[in-house]
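In this view, the complex is presented without one of its protein chains, the others remaining in place.
Right, chain A next:
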Amino acid sequence: MQESERIGGIQRLTRAGARLRLARGANATLFTLFVVGIVVLLNVMLAQRPLRLDLSADKRFQLAPQSRQALDRLRQPVTLYAFVFEGTEEAERLGDLLREYRLASDRVRVRMVDPDREPTLAQKYEVRAAGTVVVEMGSNYRKIEPFNLFTSSLYGAMEFRGEQAVTRALLELSGLGGSVVYFLEGHGEGSPYDDYSELRGYLEGEGFTVKTLNLALTDSVPDDARVVVVAGPRTDLAVQEREMLEAFVQERGGRLALWLDPLPNRQLPQVDGLLATLGVERVPGVVVDPGRALFGDALSPVPELRWHDVTSPLIQANVGVVLPGAQALRAASGDRVTALMVSTDRAWAERDVSGQRWQRDGEDVAGPLELALAIQREEPVAPATATSEATSAASADEASAQPSEGETTRVPVAVVVGNSTFARNGSFAFQGNRDFAANLITWLAGQSEMVTIRPTTTPLPTVLLTGRQARGIFYGTTLGMPLAVVVAGVLVWWRRRGL
């Protein structure tokens, strides 16, 4: 009896021990899960408001004040799509940039889309190339092409203009920015949907809205017009059309881009009249410049650029602008007109275009000839608040640098170029043509004042190595340093052996 009681007691103890172990095990597991859960929760909570220190050389992890203001003005959610392939340079740069927008505003959602994996989404926005960004707000969207984001043509190293482009698109979709550029039609001008489609794509990527305008079907230039481009008219304007354009410039502060080709034996009195109000006249004939021309073709001059806001980036980059079949111009009046491009003194304006041989004779005007002119006018300085909301917001930083009341400032009025081919699709990509076309419209629109976000270049400090230095670095780091560790190990072993 006692024996069986003892066995029963042992069994009870064993069961109690097992229960105890089970209970302790369960407790320990619960405690572990609890601690891990707390840590995960802490991570999730603190991820909402991260503290960030940007030590990058190109300051890529911070947005410009203009971008933050544009985000503050968002009234509805925005989705930023980047159509990129994982692991590429574009994916990295765009991913970093768009993440900054997402962190800066609760209204921004970012989606990195692989166009191969989600082709329907790519088709929806008509994305044709990887590296495209789409900014979508409600039912509207703005597409930014890769060449508006990454440029490498002018400065050697790649320039990233992503922030500029995305912020402009945000301003435009919010109805706060984006000047409207009208291309005049009805006189045989080039169309922004055909001849100038590359320029249109570029301008849209820069935040402009491009439209066409037939003045014969309206009674004035539309109210939203900032710049009217007259790109290579083949026939003259009607009197009313000329008057509408003059009123647009003189009464409403509108800006004109006139790109005029030589039209031998054709009179354009209304165009000439419009030019006269700008202080410009056309020089009859086609420019022949044996001194500076594309591959020796004297009829395709590559004129010298004169220093101006429009041309200075091209001069710094040492690139030219080719004007195939150019019309010479002449500044008729005063200091309002600045020459942007001048031919060499070997050039002349050939009046006789019927002959096979181009020869300068008595009636031809001799070089140097002016081929592009910028026209400005003096205006009293407007208070910073008088301009549009977006302009005042974007230039808030520059407000302190503005001159005091009563002073005047020079504002752009027109740019007249003696050629319309330079910005057409076939010539657009040549050296500085694209930048000249885009710069002159940006300058006219005053857009450079609206969003002055500096494009970023990734500095790549290069190294010049002699053969000896290269060998020294290779053997020193690959063999020398590990060998030093081996020697240290042997020394320690030796000392311990002696102990």
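The rule is simple: contacts are C-beta pairs under 8 Å (C-beta built on N, C-alpha and C of every residue); 3 or more make two chains touch, one makes a residue touch a chain; residues count from 1.
In this text, contacts and distances are computed from a predicted model.
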{"item": "Complex member absent from the view - protein name from UniProt, among \"Tryptophan synthase beta chain\", \"4-phytase\", \"F420-non-reducing hydrogenase subunit G\" or \"ABC transporter permease\"", "value": "\"ABC transporter permease\""}
{"item": "Listed residues A:6, A:24, A:128 or A:252, member touching the removed chain", "value": "A:24"}
{"item": "Residues of chain A in contact with the chain not shown", "value": "21, 24, 28, 32, 35-36, 39-40, 42-43, 46-47, 50-57, 60-61, 86, 96, 459-465, 469-470, 473-474, 476-482, 485-486, 488-489, 492-493, 496"}
